[in-house]
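The complex appears here without one of its protein chains, the remainder shown in place.
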Amino acid sequence: MNTTIPRWILVSVIGLTVTASAIVLSESRRNPVAAGQSREFQQMLGGLGIGPAVDLSRCTLAFDPRLGPVCDSHFGPISGGEFVCPYHACSVFVDSPAVKVLLPWSEVTTDATVP
Amino acid sequence: MRLFLEIARTGFSALCLHPVRSGVTICVVMSILVPYLAGVGLSHGLRDVGEDSLRFGSDLTVTGTRFGRAVPIPLSAVDAIRRLEGVIEVVPRIVGALALGKNREPAVLVGLPRGRLPKDVSWVQGQFSEFSTLNEFIVGTQLATRLSLEIGSIIPPFYRSAKGERLSKVVGVLSPEAPLWQANLMLTTLETASQVFDQPDQVTCLLVSCRPGYSDQIKTAILRMPALDSAQGTIRYRVASKHELASLLPSGWLHREGIFHLHFVLAFAAAILAVLVTSGAGLSERRREIGILKATGWQTDEILLRGVVESVLLCLVAASASIVVAFVWLKWLNGLWIASVFLSGVDAVPGFKIPFRLVPVPVLLAFVISAIVVLSGTLYPTWRAAIVPPRDAMR
Partner (left out) sequence: MSVLLEIRNVSKIHRPGTRAEVRALDDVSLSVESGSCVAFTGPSGSGKSTLLALLGALERPSHGLVLFKDRDLHKDSDAELTRIRRKLGFIFQDFALIPSLAVWENITYPLIPRGMSAGKRLTLAQSLLDDLGLSDKTYERPQQLSGGEQQRVAIARALAGRPEVILADEATSNLDDAAALELMAVLKKTHAAGTTLILSTHDPRMLAMAETVYRLNAGRLVATNC
């Protein structure tokens, strides 16, 4: 131990920081090959999948809200249950009111009025 | 300034004064930061591919609705929509759920007109034949792994249809590099999908491409079209446009990953306590050391400066190491286990390349959070030891 900074600590800290910075710099941009494949895939299939699920066995909304705007787990008997659907609340679809735009009655643009 | 630097240097070297304490503190911070960074990285990757799905998908998605639920739509609707002004193309598509094999592996069957199916693309190995008496499928990587399927595999009849069942053949496997929704995909022709689900002349959605600026007008026109009659009753149209779907991907920190962040706020609070306990474990030795420093002429603020430098270095090391480990976890271990936590239906060892992106803001946030955790956990005991008379601290 030294009050002069031990070389291995200095090298380790600087090395680790530089490596972490380099990772963030390189990984903050998308891989162009993956982006190209993603584009081709979606163009061909007309847009398939948005959410954090890879099958339709649980919550359709989690796979792709275009296929079904309602999550069966969405309106549970639990207070605040709309936030506890484990399949669509985890990553992308948190703001559940936004899902309302896809409900069939969303085209009603004015509130009812009393004559 | 020179005095400041001299004291700061002692903070740097103090990392080794209590190696166990430093190591435990770094480990506590990393145990919180690594899953946080990996989770946020996954979320950003997922958002990227989700945005691709919106950007490169159809302008409008038309489905049928009955009792507020999505139902199939008759193929006859294709011609009616195609005639609307501004419509470029209407593609019927079937998307349905299946379960295959002894273990009832879930699959997503997608049927498209033969002309839309892939030919010579980098993300598919194999292709459909022009004429075949068998059902032909291109399957996703995870499904292929789960069911031990490869090109040429024959799948015995797995459905019941009024027209009779046929053998199915795997003619292609999707690349693990393709977007994650390919994982359990079974891609086939519209006719085959229709036969598998035994729903002749019905599709689950119509993909409508519009001329620029016509999207809203066409949506309104479709919604005003007369309801469709079917044997089961009246079917009304439901239309989802790109911008409506885009609202499902809010970019604000307060909306996206909200629950995930909330969980981690709680975890960070727990980490502060853990670091406090860690500091407490070595406190008698540390208290004595601070007492000696005070007795030999160190001021309280000089001791605190030394502690701050030590803590900032600890959090720098912890945050940097967390970024490196999160990167290794996502890139080389392909999100082993954590992907199955964040993505529904994914194996512990994902059968496809998981999307991720380590963006600077969460990383900086991670550094700030680790600084808060370490500073709260270490500076408080240091300050407590530094303000008592040196003789008490040395006892």
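By written order: A and B. Residues from 1 in each chain.
Note that a contact is a pair of C-beta atoms (placed from the backbone, for glycine too) under 8 Å apart; a residue touches a chain by one contact, two chains touch by 3 or more.
Here the structure is a predicted model, which is why all the values come from computation and not from measurement.
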Listed residues B:12, B:214, B:298 or B:329, member touching the removed chain: B:298
Residue numbers in chain B that touch the chain omitted from display: 2-3, 6-7, 9-10, 16-18, 288-289, 292-300, 302, 387, 389-392, 394
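Note that in this section only the chains that are shown with their structure count from here on.
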Chain A and chain B, separation of their C-alpha mean positions in angstrom: 5
Sites on chain B touched by chain A in the complex: 9-10, 12-13, 15-17, 41-43, 46-50, 52-58, 61, 63, 65, 68-70, 91, 93, 95-97, 99, 106-108, 110, 112, 116-118, 121-123, 140, 142, 175, 177-185, 187, 204-205, 207, 223, 236, 238, 240, 244-245, 247-250, 255-260, 313, 316-317, 319-321, 323-324, 327, 331, 341-346, 353, 355-360, 363
Chain B partner contacts - residues on chain A that touch it in the complex: 1-6, 9-10, 12-13, 16-17, 19-20, 23-24, 27-30, 33-35, 37-60, 62-70, 83, 86-87, 89-95, 98-99, 101-107
